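The complex appears here minus one protein chain, its other protein chains still in place.
As written, the chain order gives the labels A and B, with residue 1 at the start of each chain.
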Amino acid sequence: MSHTGYHPVLDPALAPPFPKAVLPVLRNPQLRKNVAHAIDVIQAKRARLVTEKADWQELRTSGAAIRDHALANLGTYLEQFEDRCTAAGGTVHWAADAAEARRIILSILKQESASEVIKIKTMTSAEIQLNPFLEAAGVKAYETDLAEIILQLGNEEPSHIVVPALHVNRSQVRDIFAQSMGLQNLSDDPKALTAAARSYLRKKFLTVPTAISGANFLVAETGAVAVVESEGNGRMCLTLPRTMITLAGIEKVIPRFQDLEVMLQVLARSATGERMNPYTSIWSGVTPGDGPQHFHVVLLDNGRSSILAKKTERQTLRCIRCAACMNSCPVYRQTGGHAYGSVYPGPIGAILTPQLMQMNHAQSLPYASSLCGACYEVCPVKINIPEVLLELRSQVVNQERRHPTKFFDPMYLGMRAANLAFSQAWLFHAAQFFGRMGLKLFTGRDGWIHHLPSLGGKWTQTRDLRGLPKQPFHTWWAARQKETK
Amino acid sequence: MRASLFITCYNDTLFPETGRAVVRLLERLGVELDFHPKQTCCGQMHANTGFRGEAFCQAKRFVRMYQETDVVVIPSSSCVAMIRDQYPGLFEELGNEELRRQLATLLPRVFELSEFLVDKIGVEDVGAYFPHRVTYHASCHGLRAIHLGDRPWRLMEKVRGMEQVPLPNLDRCCGFGGTFSVKNAEVSSAMLGVKLQDVMSTRAEFCTALDNSCLMHLGGAMHRQYAGMRTIHLAEILASTETEPAEALR
Partner (left out) sequence: MNVPPASRTDSRTKILEEIRAATRTTANSIELSAAYDSIPRTYQRTGRMGAAERVALMIERLREYDADVVETNESGLAATITLQLKASGRRRFVAPQGLPSDWMSSEFEWNVDRGMSAAEIEMCEGVVTGSTCGIAESGTIVLHHSALEGRRIVSLLPDWHLCVLYASRVVETLPEYFARFQQLPAMATYISGPSATADIEMTRIKGVHGPRFLNVIMVQDIGTE
């Protein structure tokens, strides 16, 4: 039972299509308020810092170029990373898909006889649905990121990739903590709530010997992992335990240590509107006497190499998971993340999720956009999200139109009819004439249409439509030409 | 100066008054206008919904139609964005060398209306008179795709009698998004509601823009809600004078 009473399905294979999934959200004023408030705050912070940074556009250009170069030479850089990481004392594993990644992680934990594991927030582990798998196998995973604790204890699903609990407000957090931590007089002041989380976790940090993290970046040159965070739970997890497992998508690799000078600058400003996030930890392999003495990296493919192969779509993999796109998205601002039915919501989710599913699922997501372009404008690595959305839309159409049932779908019928009409001027003009005649049935005395059937009804749900004017422009022009002769 | 008007499929059908205003305005400025009688559509609706093959047919037709034209003027930023941003990719994928060459020579000759006025004719004061309180909505294609910048404001500033009120959250999408408005009608309406709040807060009499697509969406809601505000394409404001006020005012 989720605490906010809302039960989204974040499995793209099972989630309802976006237009359906948004309906309960749009009718939830509290949720919409929580999301809009969070979005407005981050947007304002980001805008301030981006304005301040005179070389922001140059950083974006370099950010995109560094990521493109890494992707274009991904095999070489991954092998280099593996080589350096292993030389530094780490063990690198390769997982072709989610199931294999889960098995590898579990087998490492079983080797350590682990019954518990502490986790630094990693969306990649949510992508592979790790926690329930571990739980079923007898290993309890404890989230240590404040937002992730809120979600875990409140039985909630993440709705944003940087601030996953933004749909939960302070009194809801208070209720979740009071209940699960057994704290009777807990106030809803964020300070008190944070203090409660701090003491709750301290014991876990000091006693649990195995930890799982994600990676913001993998540095090929040094075999290093970089973890970017704010709270310090990351530093706790990667310093105190005996065994550390880092799960990372193969696209996370950057060529050299120096490239962090671009990536860190754009990530902090884009993600949290700060010049630099509080803590960034970078480490290669194992250092005797300092930190985990057993270190494993699990490299995850899970559909990424197939995205890499596609010309327009490859840019999707540049993503550094900053969430600036969803913070700027007018659609996301109204719907929050759950409606996307994936751990990756918003604009990046709309292109990444269906592709990770090899276009077998989540086909409604490329349409979950008005193509306004705000995301492209803010993306620190210049992913042209609208361009990829359009490419994916054409793939969905090509898939769907093969189905005999789609032949009579009003959208498909309409598109074919319109194309025919546009192919010849006389057909277009005839369509205008008959269209006007047909719509006359629905046109009121005031010259406006208040209700239409079928697809048109989706318009008239909330908007009127002015009745078609008697004389299209081209007719007026032709008449005028005649007059002047 | 000679120019050919591409009215766009939806203006031709739904907003002929915008076309009439463009004609009145440009002829007043001494432009010799013509109108290709066989024009239909630029292909945007099909392209944006994923019907690339169909969009290509329309794009091909457009490019061939305007091969010999000096200048094409289009009172719709989204159609201009389609031509500039998507035609090259379409022709790369589905076209041939000849089409690509034809497109390359055509692109510099295609202008959105405000671009045509400010850049090509070089005029900002078009002699307009529109004594009303107006707020301007920056459509996303005009703002981010073709980067109209301050052109609309430079034109609006010179309109006599007009009181311009800035629109809060100017760069936020109104929610139209083409077929998005029906495929995701509820979200589109939610975005529209938010946008309408900002528009209504200006207490303007008219909300204007350079795209009738956004205006149809905003105006449709205004009409449904008896909001007491109307929409009008910027061309109609610019065409309006003391002796010949905009059709919307008569």
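Observations on the structure shown:
Simple rule for what comes next: a contact is a pair of C-beta atoms (placed from the backbone, for glycine too) under 8 Å apart; a residue touches a chain by one contact, two chains touch by 3 or more.
All values derive from a computational prediction rather than experimental measurement.
Note that the absent chain touches A when the full complex is taken as a whole.
Remark: the omitted chain is touched by one listed residue; of A:A165, A:A215, A:A324 or A:C379 this is A:A165.
Within the complete assembly, A:N277 is the residue of A:T86, A:Q129 or A:N277 that touches the hidden chain.
Among A:H93, A:R318, A:R333 or A:K382, the one in contact with the hidden chain is A:H93. In the complete complex, the hidden chain is touched by one of A:V139, A:V262 or A:C322, namely A:V262. Residues of chain A in touch with the missing chain: 34, 37-38, 41-42, 54-55, 58-59, 61-62, 65-66, 69, 71-76, 78-79, 88, 93-97, 99-100, 103-104, 145-147, 150, 163-166, 168-170, 173, 190-191, 193-194, 197-198, 201-202, 205-206, 221-222, 224, 230-233, 235-236, 239-240, 250, 255-258, 260-262, 264-265, 268, 272, 274-285, 287, 289-291, 299, 301, 305-306, 308-309.
Everything below uses one rule, namely that only the chains that are shown with their structure count from here on.
For the pair chain A and chain B, the distance between mean C-alpha positions equals 32 Å. Within the complex formed with chain A, the residues of chain B that make contact are 7, 9, 11-17, 19-20, 23, 35, 37-41, 43, 45-52, 54, 57-58, 61, 86, 89, 140, 144-145, 171-173, 175-192, 194, 216-217, 219-221, 223-224. Interface residues of chain A, counted against chain B in their complex, comprise 18-19, 22-23, 26, 330-331, 333-335, 366-374, 376-377, 387, 390, 393-398, 411, 415-416, 418-419, 421-425, 428, 432, 435, 448, 450, 455-456, 458-459, 461-466, 468-469, 471-474, 476-478.
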